[in-house]
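The complex is shown incomplete by one protein chain, all other protein chains being positioned as in the whole.
As written, the chain order gives the labels A, B, C, D and E, with residue 1 at the start of each chain.
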Amino acid sequence: MKIVMAIIKPFKLEEVRDALTAIGVHGLTVTEVKGYGRQKGHTEIYRGAEYAVSFLPKLKIEVAVDADIAGQVVEAIVAAARTGQIGDGKIFVYQLDSAVRIRTGEKDKDAL
Amino acid sequence: MKIVMAIIKPFKLEEVRDALTAIGVHGLTVTEVKGYGRQKGHTEIYRGAEYAVSFLPKLKIEVAVDADIAGQVVEAIVAAARTGQIGDGKIFVYQLDSAVRIRTGEKDKDAL
Amino acid sequence: MKIVMAIIKPFKLEEVRDALTAIGVHGLTVTEVKGYGRQKGHTEIYRGAEYAVSFLPKLKIEVAVDADIAGQVVEAIVAAARTGQIGDGKIFVYQLDSAVRIRTGEKDKDAL
Amino acid sequence: MTLFRRLTGLMAALTAALMIGLAAPAAIAEDNPAPAAAQATPAAPAAAPAAAPAAQAAPAAAAPAAAPPSCSSTVLEKCTGNSGDTAWLLTSVALVLMMTIPGLGLFYGGMVSKKNVGDTVMTSFAITCLVTVIYFILTYSLAFTGGGWFIGGFSRVFLQGIHYDLASGANTPNGLAPTIPETVYMMFQMTFAIITPALIAGSFAERMKFSAMLWFIGLWAIFVYAPVAHWVWGPDGFMSAANVDAKGNFQGAFQVLDFAGGTVVHINAGVAGLMSCLVLGRRKTPAPGHNMVLTYIGAALLWVGWFGFNAGSAVSAGLQAGMAMTVTQIATAVAALTWMFVEWAHRGKPTVIGIASGAVAGLVAITPASGFVGPVGALVIGIACGVGCYLGATALKHAFGYDDALDAFGVHAVGGAIGAILTGVFAVNEFSGHSGLLEGDVGQFINQFKGVITVAVYDAIVTFIILKIVDVAVGLRVSEEVERDGLDLALHGEVVH
Amino acid sequence: MTLFRRLTGLMAALTAALMIGLAAPAAIAEDNPAPAAAQATPAAPAAAPAAAPAAQAAPAAAAPAAAPPSCSSTVLEKCTGNSGDTAWLLTSVALVLMMTIPGLGLFYGGMVSKKNVGDTVMTSFAITCLVTVIYFILTYSLAFTGGGWFIGGFSRVFLQGIHYDLASGANTPNGLAPTIPETVYMMFQMTFAIITPALIAGSFAERMKFSAMLWFIGLWAIFVYAPVAHWVWGPDGFMSAANVDAKGNFQGAFQVLDFAGGTVVHINAGVAGLMSCLVLGRRKTPAPGHNMVLTYIGAALLWVGWFGFNAGSAVSAGLQAGMAMTVTQIATAVAALTWMFVEWAHRGKPTVIGIASGAVAGLVAITPASGFVGPVGALVIGIACGVGCYLGATALKHAFGYDDALDAFGVHAVGGAIGAILTGVFAVNEFSGHSGLLEGDVGQFINQFKGVITVAVYDAIVTFIILKIVDVAVGLRVSEEVERDGLDLALHGEVVH
Partner (left out) sequence: MTLFRRLTGLMAALTAALMIGLAAPAAIAEDNPAPAAAQATPAAPAAAPAAAPAAQAAPAAAAPAAAPPSCSSTVLEKCTGNSGDTAWLLTSVALVLMMTIPGLGLFYGGMVSKKNVGDTVMTSFAITCLVTVIYFILTYSLAFTGGGWFIGGFSRVFLQGIHYDLASGANTPNGLAPTIPETVYMMFQMTFAIITPALIAGSFAERMKFSAMLWFIGLWAIFVYAPVAHWVWGPDGFMSAANVDAKGNFQGAFQVLDFAGGTVVHINAGVAGLMSCLVLGRRKTPAPGHNMVLTYIGAALLWVGWFGFNAGSAVSAGLQAGMAMTVTQIATAVAALTWMFVEWAHRGKPTVIGIASGAVAGLVAITPASGFVGPVGALVIGIACGVGCYLGATALKHAFGYDDALDAFGVHAVGGAIGAILTGVFAVNEFSGHSGLLEGDVGQFINQFKGVITVAVYDAIVTFIILKIVDVAVGLRVSEEVERDGLDLALHGEVVH
């Protein structure tokens, strides 16, 4: 199994979720994060002074999937999350040893 | 070493924390996340209209532990976090290459 | 490739970010988390009663880097995040199978 | 489902009430002076303490216009009393309403968990609306018209005839406020009838069903507030200083001094709160307040609005209003600092919620005393209630283990009692025509105790009965899941994002 | 860039206006009674409904002082009218300003997304400032001085001569408020001129450019609000009850009863809102309000402030103010409960935003009626608008698919119309010298319809034209990116942390 962790632009969440359900992935976990990278930040104004904000709001999506569909999942996310502008984000894939469904104690694939 | 990452229902945090300390795990990191899965979401009402909310509040717990107690840790979390209802969450375990305690620079096991 | 995940004290973010850029790492993702460990928590007062809070605000930093600079990255973070007091946090390193830049579809090293 | 069925019941009930409203012939309800003329209650030249000033001021105020002004047939040449007094009372209505919404709702809302803040503020808002309807239809008449020692009459049901009485000159049934239109006096008293039950919510916060709350408060407003208000402030209540004959001789059982509501409002609400948290039981996981900024805003608006509450109770814009405002400010500031320093000494830190709670404690305690005592009396009352209410919200509560969530009992009943009793100690004849213990009037001092006890006992019993009835009828408490997930989402389908 | 260019234009425009201000010789602007004396408009013993009371009260009130008081040469021995009436109107100015800031801004701010709350509250604040300037320079004069049936004159441009008129005794041009200084009447009316355009913002929230908003509101205040206010409340407006000759005979086209602004304020704002959301189009992703606590605070402050709005419109502190306050309270409470129960039945839950919206609906509907109807009329109006506005904000909106973001049309136009028409049904002669359908006056009932339609049609057309002009000039709507990322950060460089 793999965990596919994607950093995306916040407003892309619905599209990514739909893309994943479309390929049969029915579970995921989302975290609000702040990202730093190539994309330039914005400035806030306070009493005539400017404050640069270099950390931008992003969403981190984590999906545990069976290894053989990992590639498909990555493609689905890329397709759904892409705007073509700097800051679209990254997708990281890493090995998952085991998974358990707390409710039933089911293991691994059955747990997803 | 392993990282045990568990997605649980928010109100189960204290119980899980206690269960872990009970088996000698004295450190963990918690993140507020939103989860999507089998558990059906709720609806908000606004000016006579209903809005479906499919992402539910969950907590993500990350614990870095020595490989040989990983199984024990998983069981402890399952026992503490289970309510038996849909949405109890998942536990994911993956390989941890190395760990460092920033304060002392201690490595791996000593860092936990 | 590796993912370096560090739990640090919130006010150390800027220093860590600068330390990383100094060694050529120009992207990272930050998450607000709560940490439990050796560091003792604080107490809140409400209507003459005390409430112990054992979860302390921390920041989780995730950086995906090429394997051979992982060690360097860890050292940079340790140097920047250390105060020498309990609660400075941990750094965890684990294996990253693959990475993709959503915008371009570039893979692995090119995606970082 | 069941919730829905109960709700329908509730709607039915209210709609019924409203319909009666429509049924009542507009003619009677609005145009016919007869009923008003009919029911002649004792004129009260020295009516309620609150009224006394106004009453006596009346001649003075009216004097230049050769009192009483003759009233012609068109509305506005009817004698409009004293426009300055009326202006201040109109303002006071706005100030006291502001105490409940948004004031009290925010004061309470900041002290609950974030997941319950919506239900908490909505409780204040809904009580404001519900009591307004009950009051104009029924309870204003029951409380403030002549009837007997224990309850008033029905002559003002649906406010019929209320528009005419200033026109009837001396024979106004509204001897309680002779220099202002009765509509304004009615509105002023309405704001008191609203905030009193809203205060109770502090005890049952975070666990009572919204529907049960509506039933409970509706019944309480009728069966507890109305009679108690009549006893203490009605033209012929058995403790009412307004209950005097033409020669000014007291006609009741024993005379209680309660300028702006120590017994009627605060002890009454506090004791009802205690009963409600005893009957409901403890919250599963009490937590510290989620936002002291909301509590700060609420306490500040309560303080500002309380000037209408206390100085407005002079029912005139003159010397007594000025002194009432003065002692209110002093007692409040002293109590706030006292609470802050006591908590600082006790827990090592001064807290926002602490100083805010102390201010409210001071406002509560000075309420019954405001028209009777002077600056030094206010100083002592402030210190006394600062300490007393802190203990009420901590030691006392923890000793008995009831879960008075936001300390409606610990602050309002305790503070109200301290104020009511110290009124009997520090009342200054020169200011109010009434003396306290310091000026040698032991009887008044004892009467204050009698008043406190009588109200507390009646209130406790009737509130308990109402709660049990509502529990059987619709169930008082939310389910564990609802309490855990928060009342906002579960009962109202809303969350603070 | 372009934003900046447009802004410069805006600055230029305003600065120009301000400079004219400076240009206007201080002499004329402030010291010269002449112009005031010059323009003699019909004295209005029974001026506007709002004025009627005051007008008739004047003799009564002034009586003791042997009316009219002789006025000496120094400012303060000038007749200061009735100090009680003046005190209440000064208070009312503060109350009504509080309705817009912070009231309305918070009521709206809680119903938008968190990313737009800053822009939403700033819109209320900026409109308050912009309209203040336009009004004192120009629109007070256009609306409230004598001119013709359709628009007033320029005699009060820059408020020249406003300080002198009470001194001129009977010949005051300010027959609309004879017992208070004209400055106070001007300020009172200013707060109405401010809140009306601020209400429109409910329809175009979350997507209009801030710069476009300033242009739109500025033009609307001049070309829509000023004439409509003159028609209905001006001394010689064609629907104005104040438009009477010395003998009190009506001199206009048809007389409309609008005590505190059902047509001038609410229908006017609501219809303009509808046009603005039709022209702007729908939001990309509407979401539920982000913080019902802000909406609760806003609704509560609107309620409290509305006492100044309605009871203040009696322009006196007497019987009519008292009854206006009474019916305001009743209608509001009933409408709030009605909305709450209807939504509870419809969606299974009572909501904070629902009860708050119902209260505002009740306040809106009772506004035109407040000086004319009694408690039972208020009860019916409350139920009617509670149901009507709920449908306006749900069924109606969804049926036609326009995106009236915060229901300025659904609540204010619908509620205003219900109130205006029911005023023609429930007006009680005894209270106001005007009868409604129930008392057999069919003509008045029909006039109310005429008033509603006339204002709605004129408003719709002119608002549409203004919007189109502004769209061409500076563009009305923000870009998709700005809407997506939030107006706070994109337009104002601020975010709620």
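The rule is simple: a residue touches a chain if its C-beta (ideal position, glycine included) is under 8 Å from a C-beta of that chain, and two chains touch if they have at least 3 such contacts.
These figures come from a predicted structure and were not determined experimentally.
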{"item": "Displayed chains contacted by the hidden chain, counting the whole assembly", "value": "A, C, D, E"}
{"item": "Residue of E:Phe210, E:Phe250 or E:Phe464 in touch with the missing chain, whole complex considered", "value": "E:Phe210"}
{"item": "Of E:Pro102, E:Gly451 or E:Gly486, the residue in touch with the unshown chain", "value": "E:Pro102"}
{"item": "Residue of D:Gly84, D:Pro181, D:Pro227 or D:Gly410 touching the missing chain in the full complex", "value": "D:Gly84"}
{"item": "Contacts of chain D with the absent chain, listed as residue ranges", "value": "52-53, 56-57, 59-61, 63-65, 82-85, 87-88, 91, 95, 113-114, 288, 290-293, 296-297, 299-301, 303-305, 307-308, 311, 316-323, 325-326, 329-330, 332-334, 336-337, 340-341, 344-345, 347-353, 355-356, 359, 374-377, 379-380, 383, 428, 430-433, 438"}
{"item": "Residues in chain E touching the chain absent from view", "value": "3-4, 7-8, 10-11, 14, 18, 21-22, 24, 26, 29-31, 64-66, 69, 74-88, 90-91, 93-94, 97-98, 101-102, 105-106, 109, 117-118, 121-122, 125-126, 128-130, 132-133, 136, 158-159, 162-163, 166, 180-184, 186-187, 190, 210, 294, 297, 491-494, 496-497"}
{"item": "Touch residues of chain A, complete complex, unshown partner", "value": "44-51"}
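Operating definition for what follows: only the chains that are shown with their structure count from here on.
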{"item": "Third chains touching both chain D and chain A", "value": "B, C, E"}
{"item": "Distance from chain E to chain C - Cα centre to Cα centre, in angstrom", "value": "55"}
{"item": "Gap in Å, rounded to a whole number, between the CA centres of chain D and chain B", "value": "49"}
{"item": "Gap in Å, rounded to a whole number, between the CA centres of chain B and chain A", "value": "18"}
{"item": "Residue numbers of chain D (touch at least two other chains)", "value": "492-494"}
{"item": "Overlap residues in chain C, where contacts from two or more other chains coincide", "value": "31, 94-95"}
{"item": "Chain-to-chain touches, reported pairwise for every pair that qualifies", "value": "A-B, A-C, A-E, B-C, B-D, B-E, C-D, D-E"}
